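Note that this complex is displayed minus one protein chain, with the remaining chains in position.
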Amino acid sequence: MAQLTFREAIARGIAQEMRRDDSVVFLGEDVGAAGGVFKGTVGLLEEFGDVRVRDTPISEQAILGAAMGAAMTGLRPIAEIMFSDFFAVCWDIVANEIAKSRYMTNGQVTFPLVIRSGNGGGLRFGAQHSQSVENWAMMIPGLKVVVPSNAVDVIGLMAASIRDPDPVIFLEAKALYASKMDVPDGEIVDTLGSAKVLRQGSNATVVALGSMVPKALQAAEELATNGIECTVIDVRSLVPLDTTTILREVSATGRMFTVEENPRLCGWGAELASIIADEVFYDLDGPIVRITTPHIPLPAADALEDLAIPSVERIVNTIHKSMNS
Amino acid sequence: MAQLTFREAIARGIAQEMRRDDSVVFLGEDVGAAGGVFKGTVGLLEEFGDVRVRDTPISEQAILGAAMGAAMTGLRPIAEIMFSDFFAVCWDIVANEIAKSRYMTNGQVTFPLVIRSGNGGGLRFGAQHSQSVENWAMMIPGLKVVVPSNAVDVIGLMAASIRDPDPVIFLEAKALYASKMDVPDGEIVDTLGSAKVLRQGSNATVVALGSMVPKALQAAEELATNGIECTVIDVRSLVPLDTTTILREVSATGRMFTVEENPRLCGWGAELASIIADEVFYDLDGPIVRITTPHIPLPAADALEDLAIPSVERIVNTIHKSMNS
Amino acid sequence: MTSTHAAPELSYLDHKVAMYRCQVALRQFEQRAYDLFLENFVKGTSHLSIGQEAIAAGVAAAMRPTDWTFATYRGHAHTLARGVPMTPIFAELMGRTNGLMAGKGGSMHLTSVEHGMMGSYAIIGAHLPIACGAAWSAQYRGTDQVAVAFFGDGSVNIGAFHEALNFAAVWKLPVIFFCENNLWMEYTRTSDVTAVANPAADRAAAYGLESIIVDGNDADAVYEVTSLAIARARAGEGPSMIEAKTYRHGGHSRADPGKYRPDEELAEWLLKDPIPLYRSRLLEMGVSEDDLLVLEADVDAEVETATNEAKAGGVPGEDLLLKDVWADGGASWRN
Partner (left out) sequence: MTSTHAAPELSYLDHKVAMYRCQVALRQFEQRAYDLFLENFVKGTSHLSIGQEAIAAGVAAAMRPTDWTFATYRGHAHTLARGVPMTPIFAELMGRTNGLMAGKGGSMHLTSVEHGMMGSYAIIGAHLPIACGAAWSAQYRGTDQVAVAFFGDGSVNIGAFHEALNFAAVWKLPVIFFCENNLWMEYTRTSDVTAVANPAADRAAAYGLESIIVDGNDADAVYEVTSLAIARARAGEGPSMIEAKTYRHGGHSRADPGKYRPDEELAEWLLKDPIPLYRSRLLEMGVSEDDLLVLEADVDAEVETATNEAKAGGVPGEDLLLKDVWADGGASWRN
């Protein structure tokens, strides 16, 4: 058992898998000698050498194209896209090539690859370096989408993603990189498509993802002191989606609130809301409410960014108001 | 009054605006001499010359970058992205630059530009040339998203988009290019953000977009013969979204069905469902049901493509079943 | 069917005859594909290589069965040249269950991994970095496989081209970038929108590569230059870029009559049609007219049989629709 930061967990998860499988290779910008701009890959170059851990030019299409071509010919590449905002410069490779080629070829090719990326705001990086792009990936058929919220999950879900035969977009909340927790020794392997119920309550179900999970938990504690008991679910993976857990828990409380970092329109919460409003409509006792960043580009100033991204206070107030109206 | 195809309406709409405003310019691949691969821009080069109508290299980032730079320095460019799938190769310019720059600069720059593109399936073009990407655009703050469903709307909404001071993604359903209708003579200018109620019924509200509009209408007629009377709404513009009309009409019937060509997850219908389930929850009499393409890449074979995209039959059956359960 | 793939162990003349057969097969196949489109058997779009066959034939002849081809939407010829039988390709164009991808990909995405045909890609430029990835995998695993990626003259102005070339050069990857310069994009002349005269060759230096131009209507020349490039790649000397001058006889895609091209230009290139030229060369080298007629009849028969077999294929249904999004064979995104 050791205290590990979220960022250290990344390297540990990758190293765990690189040790057991020679076909796992890793490429990206400044990932080797520098250990990554977020220091998420420190030590990998030293342990695995520069044939398996490779620094690339600033060529995101080449990085992901290389990962795709390598995956379809026997390797299991992990590629880093430094900030998830940069998916926009290589979206074709992700959305049109990697996601679709297995289907188009009627299963002739398989893409066991992971694309990991720093995601979301909180570091005052402004509109082009702070986006939460989980919905970009979720809306493309053929991509799995994993978003861990703590160091232990990072390791286990990273391992599961690397072992998974399908392409996984692995989004690491930048706001959580510095967070710490106790991590057991030894191999950790988790399962994709399993949400976690972190807290059980009878009044409402709060569904959160990534950086919003700690906030949702804290909000639930505050709400409990006001007599509103919430179930809190950490979604963990958007595709595959653990609808079993989510439908069950929402049915149990009759109310659902989502807490989303992405800008409002067409977020994962909208998808969940539509599933709930279709499949367990008659179990609902009141409106489904989404707590999201407003539909705006993210501002850089600390004061503005804090206003934009859902805060514990906003979560508490929104749920409180909605439950009492 | 003349019969015009949807594709002819494109050129008419653009020409109408180019005549009244010299700052309107048009660029894209094969748009000039060839009149566009879908023959949507026939005659523009001849009328406006090769200084205003320009053929470009196969460089989508350059095309949209040029449109952006021109818009911020006084022109009103219209850019064509031949197939909307190709947004993936220039998404950075759309999502990170054009959409965000006005906000980031606190309003110093404005982007009066239109990006038009052939969107959606039905022509057996396969997974990389048939996507419905309206949700790609809707989820990015700072983009307006317009999707006409008939020739008259093409002209009026094109004019409104060109005159609009904000960036508009104008998606033309390829499946509708050949559709015809009577179009009045003279200038036609429409309004963004206004949905149209095409049919009024008391049992359910069907909300459709683009190529799904004629199918929804036909389904409503068939359902009427079975005693289910539907209101049919043509959304026409996703951003700005006419929530006034949609909320009113859904509240009136108590039931909402969406008909979406996009693959299932995080479509515009999910966003609508979440708005309805939040804001008029207590007016609902039953589940909100989304009729969409399954969450798969679109197959090429005619038989498969027809199975994938919502058909009149599927719309009828889904609504029928849901209304009777 | 007889394989149209020429293996290098053949005798000198046999090898040339095989390259001829390959070119004839490509031509006959595509002429039939065009007829089938007119008869409404082929749905969707398709892009023919008629006039450009010497390239597919020459390059394929220089490759080993374990090497990889990455093609564009204009990929029928490259797919056939790697030895993929005609029937599943026809069937794919028709959207049948016996299609190469059971109808799910269509004309623009022909793929046959067992023949080293790693896919046809319909977004300009995308496959160039992907081919780098395959080459990287060969390099990493220490095999001597080589990846060949074809692209058009119009494709040199897209960002992915540039990224792939630099990446391959820096990592010294065993990949050949093969430009089929047929002078035209869709309906626009490439030279109207390209800053250099030889769209690929004039940019080789920007990636530290040699500038290589070849007559794309001469299968022997294509074979020679490709063999050299592949040998360099196998020897660990990194990528090459080759630009072949050629011309498509027809329009860009099935719906296009190609009227934008000057009559003289087309006439001039029809005179350079690779197939009669190669035929004459064989005759000069002593191959008999009779042998060639037999060969040609044989290809005719192959096309005929394949057409019928393809037409006999079934219509795909729901099971195929929801198959193989994921490696588990299914399409489910939820539990």
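All chains are identified by letter, namely A, B and C, in their written order; residue positions are counted from 1 within each chain.
By definition in this document, contacts are C-beta pairs under 8 Å (C-beta built on N, C-alpha and C of every residue); 3 or more make two chains touch, one makes a residue touch a chain.
Keep in mind that what you see is a predicted model, and the values were worked out from it rather than measured.
The hidden chain, counted over the whole complex, makes contact with A, B, C.
If you put the hidden chain back, the residue from C:10, C:113 or C:170 that touches it is C:170. Of the listed positions C:22, C:118, C:158 or C:282, the one in contact with the omitted chain in the full complex is C:158.
Check A:26, A:48 or A:86 against the missing chain and you find that the one touching it is A:86.
When you scan C:202, C:224 or C:256 for touch with the missing chain, the hit is C:202. One chain is missing from the display, and on chain C it is touched by residues 157-163, 165-167, 169-170, 192-196, 202-203, 205-209.
Summarising the interface, chain A meets the missing chain with residues 29-30, 33-34, 37, 55-62, 85-86, 88-89, 123-129, 264-265, 294-297, 299-304, 307-308. The missing chain lies against chain B, touching residues 25, 51, 54, 56-57, 59-75, 77, 92-93, 96-97, 101-110, 112, 141-142, 165-166, 193, 239-244.
Assume only the chains that are shown with their structure count from here on.
Relative to chain C, the chain whose mean Cα position lies farthest away is A.
The distance from the centre of chain A to the centre of chain C, with each centre set as the mean of the Cα atoms, comes to 40 Å. Per-chain Cα centroids separate chain B from chain C by 36 Å. Averaged C-alpha coordinates give centres for chain A and chain B that are 30 Å from one another.
The set of chain C residues that touch two or more partner chains comprises 102, 104-105, 109, 121, 123, 126, 159-160, 320, 325, 331, 333.
The set of chain B residues touching two or more other chains comprises 85-86, 88-89, 126-128, 265, 294-297, 299-300.
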